[in-house]
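Shown here: the complex without one of its protein chains, the others still in place.
For subunit A:
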Amino acid sequence: MRDHAVNPVIAGLRQRIERLEGGVARDRTVLPFGVAAIDDRLPGGGLALGALHEVAGGGNGAIDGAAAALFAAGIAARTKGKVLWCVTRADLFAPALAQAGLPPGRVIYVEAGDEKALLSCIEEGLRHGGLGAVVGELARLSMTASRRLKLAAESSGTIGIAVRRWRRQTEASDFGQPTASVTRWRVSVLPSAPLPVPGVGRARWLLELIRCRAGESADFEVEAPDAKGRIALPSDLVHGSPQKEIGRRRASA
């Protein structure tokens, strides 16, 4: 076992040599959030690269998936290389992704006609290996399909993020079905922190880690990604003041 902490430069070079030699297959590295409270809960100290992760919106967000998409954009922004974003509905507003750290030059959109074609595009993207991340907006994700995506991600080391969104609130029950994803998140919006002046503050989310292989589930309250794709803990929460009166509506899980 190599010791990453001793000399990160040497460790990085070793990894590069391994990749050049083609021994990339099961190189499990992680992408930390940079927030200690979250990273501590995840095995390896961050989101596993070369794996499939699922994100869904809570409440009304299950349909528009806006917060879930931004959360995925924040993760993708912190990877290196191009990002493949696969959709069936073209309602994503690119300037918002740019504000979450994904400049327009990095994102390649794929607009598939149906979910079957979408899955094959995601899989092809994950298998390729030259991409930083592959994000797919899906309504259904069966065990078989998710396993295929997981294997494709493992073969190349590319992180795959399935943003789950549905056309109707009732379809959100599909999110309870088991899949092969390593982590499963739900992002619901919270009222933003009051500002001393009239206006809307930085968006706040309730981030629920519903499922985590080799880890435990947990809840976090975070602030939406900044221009570098980093989420943060709200400062008043760090000091331990409890958030009350959270008018959130949950998707059925």
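One rule holds in what follows: contacts are C-beta pairs under 8 Å (C-beta built on N, C-alpha and C of every residue); 3 or more make two chains touch, one makes a residue touch a chain; residues count from 1.
The criterion applied here is as follows: contacts and distances are computed from a predicted model.
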Per UniProt record, name of the chain withheld from view ["Sodium:proton antiporter", "NADH-quinone oxidoreductase subunit F", "DNA-directed DNA polymerase" or "Branched-chain amino acid ABC transporter permease"]: "DNA-directed DNA polymerase"
Contact residue for the chain not shown (choose from A:33, A:71, A:175 or A:220): A:71
Options A:203, A:218 or A:232, residue touching the unrepresented chain: A:203
Candidates A:31, A:56, A:76 or A:92 - the one touching the absent chain: A:92
Where the unshown chain meets subunit A, residue by residue: 16, 59-61, 64-71, 73, 80-82, 84, 91-99, 103-113, 117, 120-121, 124-125, 128-131, 187, 189-192, 194-195, 198-201, 203-204, 224, 227, 246-249
